[in-house]
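A single protein chain has been removed from this complex, and every other one stays in its place.
Should a chain be cited, it is by its letter among A and B, assigned in written order, with residues numbered from 1 in that chain.
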Amino acid sequence: MAKFATLTQDQTRSIKLLGLPLVYALLLLAVPLGAIVLFSFWTQDFMTVDTTFTTANYREIYDSPIYGLLLQRSLMVSGIVTAVTVLLAYPVAYFISFHVHPSKKSIWLFLITIPFWTSYLIRVFLWKVILGYNGVINSGLLQLGIIDEPLTFILYNVNAVIITLAHAFAPFAILPIFVVLEKIDRSLLEASQDLGESKFSTFLRVTLPLSMPGVVGAVLIVFIPTIGDYVTPELMGGAGGKLIANMIQTQFLQLNNAPLGAALAIVAMLCVTAISLIFVFLNRKYLRGRT
Amino acid sequence: MTDLIKLRGVDKYYGDYHALRDINLTIRAGEFFSLLGPSGCGKTTLLRVIAGFEGVSGGTVMISDKDMADVPPNQRPTNMVFQSYAIFPHLSVGENVAFGLRKSGLNKADKASAVEEALSMVGLAGYGKRAAHALSGGQRQRVALARALILKPKVLLLDEPLSALDKKMREHMQVELIRLQRAVGITFILVTHDQEEALVMSDRIAVMFAGEIGQLDDPETLYRRPNSRRVAEFIGKMNFLPGRVTATGDTITLDIAGFGVTDVPAVQAPEGATLGEAAIGIRPETLAILFDGEKASRHEAAAVVDEVVYYGDMTYYDVRVNNVPEPLTIAMKNMIGRPVLDVGAQTRIAWDERAIVVF
Partner (left out) sequence: MKLRVYAIAYLIFLYAPIILLPIFAFNDATIIAFPLSGFTTEWFAELTQNRALHAAVQNSLIIAVCTAVFATILGLCAARAGAMSDFPGKKGITGFIMLPLVLPEIIVAVALLVILRQVLGLSLGNWTIIMAHVLICTPFSIAILNGAFGALDPSMEEAALDLGESRWSAFRLVTLPLVMPGIISSMLISFTISLDEFIIAFFLTGSNPTMPVYIWGLLRFPKSLPVIMALGTILVALSVILLTIAEIFRRRGVRRAGGTDTGGFL
């Protein structure tokens, strides 16, 4: 064997093993992603695709107010959903990590993940049943005499989309925060209290900063996929609650304008990525400032 | 004894990290050999090189005069007891022990009796049906031993086998391992960071530092004549005094700070010792406090007690001697009628030039 062998046997085997999933991901992810980038610079000419390089699609997205409006609304909805989901999830993750007996933690996590694995479509539809004109909330409130007429602001608008998405992504937010909270050395908290901090200030000065990586993970894992959901806005959003994903879907499946759809998908991706990176960057800076 | 394992110029790199540096080592058939050193010194890597789990970057590994370069671990005449014991949790004790016999061609009955024999050898007769995951640490270790020894390897490799056990169990297993090694006559190579364990169990010990063998000797020589300060510091405690070599030859004349001039035989100094500055090493138990009326048989010096640490059977004193820069540690056995001195007490100490090691 060479004196300075660059790779050990174990490393070679590891590379070979990773090769199969890598090739699969390259063929089914990298190549298709490259294809839509390429497509976004082409144009749809009735039934055929005109393959001359052009930025026409991007110009159209920039010029027509509808796309900007949808994108803005999408980012806002995703942002609100993320904030609501993570804020609601944090206390639950904290509760399970700090106040649930270790032997019962698994069962709590299991209970939280179960709804996530049950038919997404039907789950979204059920919110319609809950929030609808004759829905659970309205009929309940009517019977109790709290309202005289069914509430209409809870269905077929952005509010309904936000509630439904926040529900759908709940476990995604809880798990990353929980995992990080579990790793916090409990003696750190005792040390903080020993040094004169109250329980609450210990939380603010020790637990919260240490759990920030989990919060960041939760934010990203909720924020990014919600942009791509068209089911919830379609079912819950009504006319004023449509999002960018609906437009992408329409371009591809109904208007048969794949190049414009591809450009929209790429613009949406870039926005999400940019916002995520800014968020991660700000968070790093903020955390470094503290330490 | 014949030579069983020969390592010649073995080098091992992990990237830029030089884990083993030009190791030359011969291990004899039937001996209990230990690789001793601090963590990260390369002792486990060396063991894994012998087992075949790590390839070498240079040099050769020979077992029974056969080059092992292209021999995978499953075809080497070595078997290993892993630090974690690696008892297969999905198999019973008996199935664990019989694991290596799969391709042996033995029939079921022969296998069963071989397993039972191996188990009784390690004191676990009748445990064959038990579930492996229900065993205690000491029992797991015995299963690991039985599982390796049933294959009658030429060499049994033991990677820190006692480190996971508590102190009592460890001492008990040390004795058991010696007994077992004598009974089977197989070469044992033990990796340990515990100098006491190595001294108690081994025929010979190789002390390793930073990928090199610092010294290879039998336990007594290693303890009494360490060839370097780092070996002396790693094995037991040693006091170091500044001194000078003023004459060389069959006897070496030393001028030791605070102790004065004395002659020692050349074996107590490194080969080819030259005139000039030298470090003088003295073990704490070769010094003694002189209590009232006691006289030193060789030499004595005045001292002041600086620190007293009481250990029950022993008392360790740190004493200051005029012209010696650092306090000297002295280990005294506690005996009936012998008082424990207080800090600040004026006393005399005895020393013996035969216990001196020159570095």
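Observations on the model:
Methods note: a contact is a pair of C-beta atoms (placed from the backbone, for glycine too) under 8 Å apart; a residue touches a chain by one contact, two chains touch by 3 or more.
Every value quoted in this text rests on a predicted model; they were computed, and no experiment measured them.
Residue-wise, the contact with the chain that is not shown comes from B:Met80, picked out of B:Ile5, B:Leu35, B:Val61 or B:Met80. The chain not shown here touches chain B at positions 51, 53, 72-75, 78-80, 82-86, 88-90, 99-100, 102-103, 133, 147-148, 151.
Although one chain is hidden here, its contacts on chain A can still be listed: residues 7-8, 10-11, 13-15, 17-22, 24-25, 28-33, 35-36, 39, 49, 88, 91-92, 94-96, 99, 105-106, 108-115, 117-123, 125-127, 129-130, 132, 134-136, 139-140, 143, 167, 170, 175-176, 178-179, 182, 220-221, 224-231, 235, 245, 248-249, 252-253, 258, 261-262, 265, 268-269, 272.
Keep this in mind: only the chains that are shown with their structure count from here on.
Between chain A and chain B, the centres computed from C-alpha atoms are 57 Å apart.
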